[in-house]
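As you look at this complex, bear in mind that one protein chain is not there, while each of the others sits in place.
Letters A and B name the chains as they come in the text, with residue numbers starting at 1 for each one.
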Amino acid sequence: MSKKTILLIFLMVTSFIVFGCGKAKKNITLAGSTAFQPFAEKLADQYMQTKNDITITVQGGGSAVGIQAALSGSADIGMADLVELPSEAKELVATVVARDGIAIVVHPQNTAAELTTQQIRDIFNGNITNWKELGGADAPITVVSREAGSGTRSSFEEIVDSVRLRKDALIQDSNGTIRETVANDPNAIGYLSHGLINEKIKALKVDGQVSSEESIIAGKYKLVRPIFLLVKGNPAGDIKEFLDYILSAEGQQTIKENGLLPAKS
Amino acid sequence: MKLIGEKGVHRILMGIAFSAISALLLITLFIISEGLPFIFEYGLTDFLFSSEWIPAEKKFGIFPMIAASLWVTFGAMILGAPLGVAVALFLSEYVPRSVMRIIKPTIELLAAIPSVVYGFIGVMVLAPIIRNYLGGPGLSLLAGSVILGIMILPTVISISIDSILAVPQSFREGSLALGATTWQTIHMVTIKAAKSGIIASIILGLGRAIGETMAVIMVAGNSVNIPGSALDSVRTLTANIALEMSYATGLHRQALFATGVILFIGIIILNSIASVALRKRAVR
Partner (left out) sequence: MRIHPRLFQRGAVALLSGATLITLVILIFIIVFILRKGLPVVTLDFLTRDPESMGREGGIFPTLIGTIILPLLALIIATPLGVFTSVYLSEYTRETKFTRIIRFGTDCLAGIPSIIFGLFGYIFFVLTLEMGWSIMSGGLTLAVMVLPTIIRTSEEAIRAVPKTYREVSFSLGASSWQTVKNVILPNALPGIVTGVMLSIGRCIGETAAVIFTAGSSLRLPATAFDSVRTMAVHFYILAREGISQENAYGTAAALIIAVLAINLIAYWLMNRIIARRG
């Protein structure tokens, strides 16, 4: 093959890449909460099936990323699962699209079945360090937490209050990873979005309340936070249409089916 | 090419070189300009030696991370370097050249396996073993060191083999003629002659270990904690940057760039030592 042919192919491939291989669709990018990410992706999939001219991309990163991405414009919609939005989010328009319980989870083989809020506080602060202090086996408690920018973590620490995470707590960077870590370690305890519970882990009762839909709706289970979708300026056009879809009966049904709570109840 | 002429080509090449160097300069300056002011504002000693990393309270002490990076790298060196040099010696001195020529590229191939795969194996295989037999959460300094030690093996082995093979055969022949055994020849003659190359390979391996991010995030636990034992969970400098960079703003973000500057300086020091060692080899 002559050098000229190679060069030509090179150039063709380059322009192919740069200028795209399909007609460019309109794009909406969501970024932020890893707790809501799987749901956002599912909703996006369903929405795109009815609308062919729009592409919706979902990135993760945590609630703090969601707020910043919405502020800086790198995402059209920021996802944040916080009990209360911080001051820098004031200039964003927030829409509640779901509510989510935070479950305290342990390994399925762990004999513990319930904890009080004070016990949870003590465990995460490092005041209680062994399962036997709670009536379980003689084994050190491995505390697993999210990174500082996580909405789940901020919400957890705000609701439980006075939590100063023990220095040697393991840090993982998404709800899913916490689930995996707890599922693999019989002595671990962590917190994650109620919507992510599966058979690999066991959710504990908190103050006698199960982290179920009923107790959350009844207001009995306290570890709950709303899921906000944040937009810079008033939502308009495609963004508004997608938000409307999420808030519609169909969108809320999807949210309910997959483990979150609807925005209103 | 006739259309452009020699002078033209010269100018085009100069332009290209200029662009490339400017791009690299841009990055260096970008990182320094974001990180250095922070160091001056916050204070170098507080930054390097304080153990409190609490961005929400504007506390940015990276001492636990520096300790973690140093310990993990040190551990990797203790595990990987002797093993690597031993393998290099075995493959160059005791094994037929043809066999070595198959094994060496195979080992080099392993350097190409993505670090996330190593990290995954660390989580699935190594951490449970550590947790069940040695205690602690399993995700630990030890796990990090072992995985990194394995990751630097190909580098150490490959470059060490090159250095050992570069030792003139006459050295070995002279030693054997004097009645030394193969092993005596190796440790009294060959290793000494190949020493600077072997050291360079270890330093390059260290460079890779310090810079590793993904594998460490997966197996080391990521606690901001000065390790008290090898079974403690730790967070390295690189892991810290990766975990926090997506949402860090303002002073917090600058602190991460400053961490980058520290890593930069570390690499420069390592590189200088390595190039001195390599130059010594060339002089021979």
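Operating definition for what follows: a residue touches a chain if its C-beta (ideal position, glycine included) is under 8 Å from a C-beta of that chain, and two chains touch if they have at least 3 such contacts.
A quick note: this is a predicted structure, and the numbers were derived from the prediction, not measured.
Visitor: Touching the absent chain in the whole complex: find that residue among B:36, B:70 or B:83.
Guide: Missing-chain contact among the listed residues: B:83.
Visitor: Decide which residue listed in B:54, B:78, B:109 or B:276 touches the omitted chain of the complex.
Guide: B:109
Visitor: One chain is left out of this view; which of A:63, A:95, A:152 or A:177 touches it in the full complex?
Guide: Reading the full complex, the residue touching the unseen chain is A:177.
Visitor: Using the touch definition from the top, which of B:153, B:167, B:199 or B:224 touches the missing chain?
Guide: Missing-chain contact among the listed residues: B:153.
Visitor: Contact with the hidden chain only, please: which chain A residues?
Guide: Interface residues of chain A facing the absent chain: 10, 13-14, 17-25, 27, 29, 31, 38, 41-42, 55, 57-60, 72-74, 173-177, 179-180, 183, 200.
Visitor: Hey, which chain B residues sit against the chain that's not shown?
Guide: Residue positions of chain B that touch the missing chain: 1, 6, 9-10, 13-14, 16-17, 19-21, 23-24, 27-28, 30-31, 34, 82-84, 86-87, 89-91, 94, 103, 105, 107-110, 112-118, 120-121, 123, 125, 150, 153, 157, 180-184, 186-187, 207, 210-214, 218, 238, 241-242, 245-246, 253, 256-257, 260, 263-264, 267-268, 270-271, 275.
Operating definition for what follows: only the chains that are shown with their structure count from here on.
Visitor: How many angstrom lie between the CA centroids of chain A and chain B, rounded to a whole number?
Guide: About 34 Å separates the centre of chain A from that of chain B.
Visitor: Where on chain A does chain B make contact in their complex?
Guide: Residues 61-62, 64-65, 67-68, 140, 142, 147-149, 167-173, 181, 184-185, 187-188.
Visitor: Please output the residues of chain B touching chain A within their complex, sorted ascending.
Guide: Going by the criterion above, the answer is residues 55-56, 123, 127-128, 131, 136-139, 217, 221-225, 232-233, 235, 243-244, 246-249.
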